[in-house]
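Scroll down for the structure; my scribbles are underneath it.
Removed from the display is one protein chain of the complex; every other protein chain stays in position.
The letters A, B and C name the chains in turn, as written, and every chain counts its residues from 1.
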Amino acid sequence: MNFASDNIVGASPQVLQALSGANAGAMAAYGGDEITKRVKARFNEIFEREVSVFFVTTGTAANALALSAAVPPYGLCVCHREAHVIDDECGAPEFFMHGAKLAGLPGVGAKLTAESVSAYLKGLPKAVKQMPPKALSISQVSECGLVYGLSELKALGEVCRGHGLVFHMDGARFANALVSLGCTPAEMTWKQGVDILSFGGTKNGCLMAEAIVVFNKDLAEGLDYRSKRAGQIISKGRLISAQFEGYFEGDHWYANARHANRLAKMLSDGLIQLPGVRLAWETQANEVFPIVPAAMDKALRDAGVLYHPWTELSLPEGEKVGQGEALIRLVLSFATQEEDVRRVLDIARSAGSRQAAE
Amino acid sequence: MNFASDNIVGASPQVLQALSGANAGAMAAYGGDEITKRVKARFNEIFEREVSVFFVTTGTAANALALSAAVPPYGLCVCHREAHVIDDECGAPEFFMHGAKLAGLPGVGAKLTAESVSAYLKGLPKAVKQMPPKALSISQVSECGLVYGLSELKALGEVCRGHGLVFHMDGARFANALVSLGCTPAEMTWKQGVDILSFGGTKNGCLMAEAIVVFNKDLAEGLDYRSKRAGQIISKGRLISAQFEGYFEGDHWYANARHANRLAKMLSDGLIQLPGVRLAWETQANEVFPIVPAAMDKALRDAGVLYHPWTELSLPEGEKVGQGEALIRLVLSFATQEEDVRRVLDIARSAGSRQAAE
Amino acid sequence: MNFASDNIVGASPQVLQALSGANAGAMAAYGGDEITKRVKARFNEIFEREVSVFFVTTGTAANALALSAAVPPYGLCVCHREAHVIDDECGAPEFFMHGAKLAGLPGVGAKLTAESVSAYLKGLPKAVKQMPPKALSISQVSECGLVYGLSELKALGEVCRGHGLVFHMDGARFANALVSLGCTPAEMTWKQGVDILSFGGTKNGCLMAEAIVVFNKDLAEGLDYRSKRAGQIISKGRLISAQFEGYFEGDHWYANARHANRLAKMLSDGLIQLPGVRLAWETQANEVFPIVPAAMDKALRDAGVLYHPWTELSLPEGEKVGQGEALIRLVLSFATQEEDVRRVLDIARSAGSRQAAE
Partner (left out) sequence: MNFASDNIVGASPQVLQALSGANAGAMAAYGGDEITKRVKARFNEIFEREVSVFFVTTGTAANALALSAAVPPYGLCVCHREAHVIDDECGAPEFFMHGAKLAGLPGVGAKLTAESVSAYLKGLPKAVKQMPPKALSISQVSECGLVYGLSELKALGEVCRGHGLVFHMDGARFANALVSLGCTPAEMTWKQGVDILSFGGTKNGCLMAEAIVVFNKDLAEGLDYRSKRAGQIISKGRLISAQFEGYFEGDHWYANARHANRLAKMLSDGLIQLPGVRLAWETQANEVFPIVPAAMDKALRDAGVLYHPWTELSLPEGEKVGQGEALIRLVLSFATQEEDVRRVLDIARSAGSRQAAE
């Protein structure tokens, strides 16, 4: 019963098989092969336009490379103060951007609003001592499991246009957001003004396959060199593209994400029926953030359920984790079994009953 | 008949199987898993001492990260002027070292001698305008297919000690060098003064698995953070370690390297018996660098044999590629078929005969 | 009546004369001259021990270079969230530290306490995604005009030792702090655990002369190379050292700082006697931060008094700038005339009276 993250299992069988199938025989190295060519064309189809695609092996590399194409070394990149790029990547963006700075703004549910970004930008001193803002980076799904709606994205896109910022989307859980909104990849990205996207594959079924998808052509210039000098161009390049081929085949990626989101909903719905349990943030994708009684937290851990505590930094105003409560995160993935969700709910329910009895 | 490089095929079956076998089930992410623990212990055994090991996905990343641990941003790293680090990595070392410089020295067969390195170091101005030398990087196997002997390594190691340099070995073809020398990994590295090693797995049978092996403990400090910020720590970390597990199992890596070296010898021996063919550099590992008549070059290409022309920059003094000749490189790998070697030799032989007849 | 900053005048006559006097004749370039040698010895005397000194032309360069010696590219430097290094240097520290990050903590009066720093450090995740803290940087005088007392410095020094951090002091207004505390340079620095100091000369009488003073010998290694590669080693190096020679001669620097601090006290004392005026932070050095009625603010500006509005971010808890009030900063320097202070007070007083009359 491991709900620690969606990267604790390997690949989904279909992806692994695609990889194995592409293994034999000689092909051009460094992405000059046929599979890579096919997969790049597939990305064009998926996004309903020509895009530039660069394959990397980690989400951190995807984000950091994407931002390095968007922000000059003296620039500022606006993001949420709990964003993965600012909090979980050991300074990778700063490294790849050569010292450019991330400005972390507050926001409920780890989401930014057009208003708060706009106000922040207007308040910046107009002086050479102030690094000039050059990009906005948001996480779709957010770090609190929320999904930006299309109108929210549109509004952020307009702020970016208005202030000359590149709009970057960290889509480590892109598929989960997509099936949550029920829109097309195009609608969730460039149609709202997104310029460059970190397109995650690993969390939703690949072994190690992430892509940078560039909508704004200018940003693609030199990105291959940047990737090479970051040691991110795999010599046996087809082994990344093959994963994506399996991932896309028969809308496998949608199916994986739907499964994870559905189980998250199931877990979430079950939990909030229990006394003393409420959600820190609505369950919109494949993560559940309940605030539970400490006793329930303990019971779950004692039963061997694995998950992480979470920070209350981005709770809605007025909301608080009380004494005797715990805010936790449970992540569901393509590989999670429905039965495991039921067992977790059973354990939680028992803990609740015991507590009521006491 | 693809002899372009040893990265044009996928993984060897045994490695692929190890990867597949490690795919199912949940494990701690980011290298906190059991497989990774086992493989790290295996590295200690292989090198007959405690070593620090960091897994990455490309040789470029391994080299660049290793050098970043060795050279401060204002330092100089001495290498051969045809070294992979200076010539083939799009500035990755300079990126990871934050602007530190590579000084490329000449040397026959892309090898450096203790004498030439020492003379170079002594000739450097003692002034603040001169970046101070901090590391020496050599390629074992060299870019011209030569293998440093143990006494050569020892002499270079002593120069490093004498001048306070870190000694780095780019072992992209580590196994091929090892079976060529018939020595132990320990003898080829730290016993001769090597401080830090890029240990290649990809070219000799892995999908994408390289390791930085650190003998000098001080250099390991912070390397995990450096790797993380370079986007090189795979979330499903076991999928790299599992490759190494398969690679080491039953001395599979030795077998792979022996096969490649043996076929190289076979190809080399066959070629030099043909009229007008001579070797630019002795065949010591899994690469053959013949100088062939232009007609033979053409015949091979026409027959669909794939390989690269090579530069004559590091030919022995006095040696030259004449008009009507071509210096080419043929690379043999674990996956090369003996039959392919025979076919190449047949084509070359026919071309030679035809030419003689004309 | 320019109170905008302490860098709006040129040099004090004594410093200018020292510069002029050192101008003629040939001397070794790049700091190899006799004057530089003498001044470095003078620094040893001033700090009552051997120190390493590096001359630069701006405070930003001093801070950024000092931090680059203290923090590896993957490290974290803790500072106040309004610190000059994080807020006013356009990312110079991040540039010189090659992407290392500044973590800005809150604190009244732009000061940090040992408790808050300690709590922050303890709260950091122990994981490779988290950049490890490597240095603490404080501003003495703080950005709100406050001076750390010796016991406060000592406590911060102990936190640094306990967590393995380098302790950096931004002493852009070092002399003003010194005469405020009435202690020795040694007592205000290394005796409390400061490892490396940005020693400002420009704001207190030099043209462009700042020094990095290193107490922890290890941090001096390579700093000359770092400075050279930052374009900070002036070819006619004596022209910086000569400024310091004039600056130190006859305790000129103390006299300059005493003058500025005394006028600040005079201005401050005068202002708080006026109705509706209070201090945001106590006047401890050469800057005054009054909260004044908007009408007084307007009157001062109308009369041509130059100064900057200030942020209320670091006000004491519960304190606020009300509607109809303005928080402003007035900076006094060695060149400020007592008469100008009187004129400002007169204007403020009249404004106050007029307002009372209305």
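Just so it is clear, a residue touches a chain if its C-beta (ideal position, glycine included) is under 8 Å from a C-beta of that chain, and two chains touch if they have at least 3 such contacts.
Since the model is a prediction, treat every value here as computed from it, not as a measurement.
From the set C:Pro106, C:Gly164, C:Gly231 or C:Pro316, the residue in touch with the chain omitted from the display is C:Gly231, counting the whole complex.
Residue C:Ala92 is the one among C:Ala18, C:Ala92 or C:Val159 that touches the chain missing from this view.
Mapped onto chain A, the interface with the missing chain covers residues 30, 72-75, 98-99, 128-129, 131-132, 222, 224-226, 228-229, 233. Against the chain not shown here, chain B presents residues 73-74, 87-91, 94-95, 97-101, 128-131. On the side of chain C, touch with the chain left out of the figure occurs at residues 2, 4-5, 7-11, 16, 19-20, 22-29, 56-62, 64-65, 89-92, 94-96, 202-203, 207-208, 225, 228-236, 238-239, 306, 335.
Throughout what follows, only the chains that are shown with their structure count from here on.
Where the sister copies chain B and chain C meet, the same residue numbers recur on both sides for over half of the interface positions.
The chain with its CA mean position farthest from that of chain A is C. Averaging C-alpha coordinates per chain places the centre of chain A 36 Å away from that of chain B. Centroid to centroid, with C-alpha atoms defining each point, chain A and chain C lie 42 Å apart. The distance from the centre of chain B to the centre of chain C, with each centre set as the mean of the Cα atoms, comes to 52 Å. Counting only residues that touch two or more partner chains, chain B has 225, 228-229, 233.
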